[in-house]
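To keep things clear, I will list the structure first and then write my remarks on it.
This view holds just a subset of the chains, kept in their places.
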Amino acid sequence: GDDPDDASSSGNGATESTPSVEVDEALAARVPDEIGEDGKITVGSDTSYAPSEFIDEDGETIVGFDVDLFSAVAQKLGFEAEFESASFDSIIAGVGSGRYEVGVSSFTINPERLAEATMVSYFSAGTQWAVQEGNPEDVDADNACGLSIAVQRGTVQADDITARSAECEASGEAAIDIQQFEGQDEATAALVSGRVVASLADSPVMAYAVQQTNGQLELLGDIYDSAPYGYVVPQAETEFAQVLADALSALIEDGTYAEILEKWGVEAGAIDDPAVNPAG
Amino acid sequence: MPDTSTTPAPPEQIRAVPVRHPGRWIASAVIAVLAAMFVHMLATNEVFQWDFMVDNMSSDPVLKGARTTLVMTVLAMAIGILLGIVLAVMRLSANPVVSGAAWVYIWFFRAIPRIVLLFFSASLGALYSTYELGFPFDQQIMDLFGFEGDWRFLSLDGNDIFRGFVAGLLGLTLSEGAYAAEIVRAGIQSVDPGQVEAAQALGMSRGKTMRRIVLPQAMRVIIPPMGNETIAMLKDTSLLIAVPVTNELNFQLRAIGSRTFQVIPMAVASILWYLALASLLMIGQHFLEKRFSRGFGNRETRQQRAARRARDVGSTH
Amino acid sequence: MSSAVGTPAPGAVQPMVKAEGVHKSFGHVEVLKGIDLEVAPREVMCIVGPSGSGKSTFLRCINHLERINAGRLWVNGHLVGYREKGGRLHELRDSEVAAQRRDIGMVFQRFNLFPHMTALENVIEAPIQVKGVRRAEARERGAALLERVGLADRVHNYPNQLSGGQQQRVAIARALAMEPQLMLFDEPTSALDPELVGEVLDVMRGLATDGMTMVVVTHEMGFAREVGDTLVFMDDGVIVESGDPRSVLTDPQHERTRSFLSKVL
């Protein structure tokens, strides 16, 4: 196959065979009945977040490393994962109301979310900054006061940058001009065009954006604030959550996990101890 | 003093030197320069990536998306207009409860942004997981009298109904109904009341008068704003992203944008697509208008003549 | 006031229109203040009077386009718009009112032709929709009617392709198509250019000759004198005087009549 880094730009993220996974009957038996009924797990996902989850060139297929990974988890349990596009805002509520059985959309685990749902960690992502090629404006992530900076609305980075701006103001400097966009693609476009001087996003997303813009951008500084991504299941379904965690562990053990992450070039975020509601 | 005596009465046509309008020429020149600047920009700015854009805007999924968009527009308008006719008739009802209810409906759905409405109709599944038809406050009444059970006779799974296409269609239709109602009502009221009177004097029933006399004439007044509504609806299908409906034009164009991070070319692509589709609908409207102007304006009445004259006067000087 | 009309002589013909103490108010404004009159079959009654005197309102009461507030009004022996049962009046339902109106043709000042239909379609619409006449038959009779009003060659024109006089003649044919027993005319010529008035009056004259019962609100004194059997002068919601047109026009009994006639003659 192609170079995995290139997976989506060459458009074969979907067609490239994902490693086939054997069913683990013991795990499958522990899946709660109401989920097992139809042999499918319905997944809600905001599919405008490459490379985690996005729409492939055929305009229908949902692809991305989140998709591959959760599909493998589902296969382990003898199920098929059925992804559905949803608006990011509505996924957690949708899981709560039973509209989706699981939410998989690069949700960073944090206390607010844990108050609404049960989560299973499966990946570790941090925040990554990016600037224009050569950093013409000499941006320093730790001293961004007064600059224009783009983030995607509703992400942890939006909170991050808001907090930084507040600090700036507290120390008597100019606030950060925060531009919140609906999608990371628009935030990135704003950076490319120079409307903002920097953008920050989840590390895999930022890496992908830099790659897609053909050298117009570069990564700035290191990944920080690493935190786990988690699958979202209804608050009460701790049992099911544990099954998901165990299935993940099995995938890590048999190497499928690493294989998938490598395929998408995000192996840096691999974890080795998936857990239900991990502390902080 | 006049030269009446010196000029022989001329039978030949008057060929007068027209008044010069330098302002008009300046305006034309300014417009031409602006247009040239615009073309210049399009041609020379590489942000647009024309090749990439053209390739992607005619890809298969985008074409399918355009089809979904058209289908959604047509369906939402068709059902919305039916709903609008019902609401308009209700609004004109002599019964204050009926007309009040229509008023509330129209007020409510006209005041809410469609994007909020769409988001809401997509979230209906979250309000109740099952939708049941039954008596209001049944449970409470039952409790009050110490009974068990409920009075509900039809249950549907909310999450199965309110998703994707159907949720989008529901939101758009409910909203369109309110707008269409006002248009239909204005159309009905625009018909000369003498027409209703004439039909009644001939012994025609209210229903027949409405169907045979009032509505056909109202169509002339209804079609132009309804054409605008249709174009507005076409554009508002771009809001289906709030549901989301994934096989729709705007979603598909944006999906390419978020996959490739070429946001501006795809925004241009959507401008071009919507221009094309809207122009298509405008042409359709033109023919409908022609169809329903039968018997109007073929020959001018005395009043129309007076009107046209004044217009002519207005534009020649 | 009111009961000026006495018991009819035994064996007298039943009047086509009979009004007894007809009152009509709009809000607090009393527009008709007790109208009593009778129109015999085949009679042509002309009503004249100043603007706002209630002529149109009375005409409209006759086919229940307005609802009267007091008094009684019969057309061809039937109470208009009501049914008397157990000593009380009951409103008729829409369909019954519509049925009553079928026997009464009305011609409006502004014609009110259906603009989206040709002359013939205007004429056949009601027979087909209301009486259920077959289309072919209706077309045949409609064409005959249009010929009768002198429009044989304008059958397929839309109203706005016709002159005012032609339009008004189509309107008359349209009313006749329902084969009414009574025709009401509300200033049928006052929206017409002076030269076109004649054509319409000619058609009306023909109808009168054929024995149609007619109530005509008009300012055409010549027509009233020549064709009318009775002339009624209304002012301010009451009938000031009525009688043979020639005598009322040449020798009015009331001051109001005199001053009105001096203005319009």
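In order of appearance the chains are A, B and C, and numbering begins at 1 in each one.
We take it that a residue touches a chain if its C-beta (ideal position, glycine included) is under 8 Å from a C-beta of that chain, and two chains touch if they have at least 3 such contacts.
For clarity, every value in this text was computed on a predicted model and none was experimentally measured.
Formula of protein chain copies in the complete complex, based on this structure file: A x1, B x2, C x2.
In the analysis below, only the chains that are shown with their structure count from here on.
Averaging Cα coordinates per chain places chain A and chain B 39 Å apart. Remark: chain B and chain C have CA centroids separated by 45 Å (rounded to whole angstrom). The distance from the centre of chain A to the centre of chain C, with each centre set as the mean of the Cα atoms, comes to 82 Å. Among the residues of chain C, none is found touching two or more other chains. Residue ranges on chain A touching chain B, taken from their complex, read 8-9, 47-50, 54-60, 84-87, 90, 93-94, 96-99, 183-186, 188-189, 192-193, 209, 212-213. Residues 63, 65, 94-95, 98-102, 104-106, 108, 110, 112-118, 125-126, 129-130, 158-161, 164, 174-175, 178 of chain C are the ones that touch chain B when the two sit in their complex.
On chain B, the positions that touch chain A within their shared complex are 47, 59-62, 64-65, 119, 122-123, 125-127, 129, 159, 163, 241-244, 246-247, 251-252, 254-255, 257-261, 263-264.
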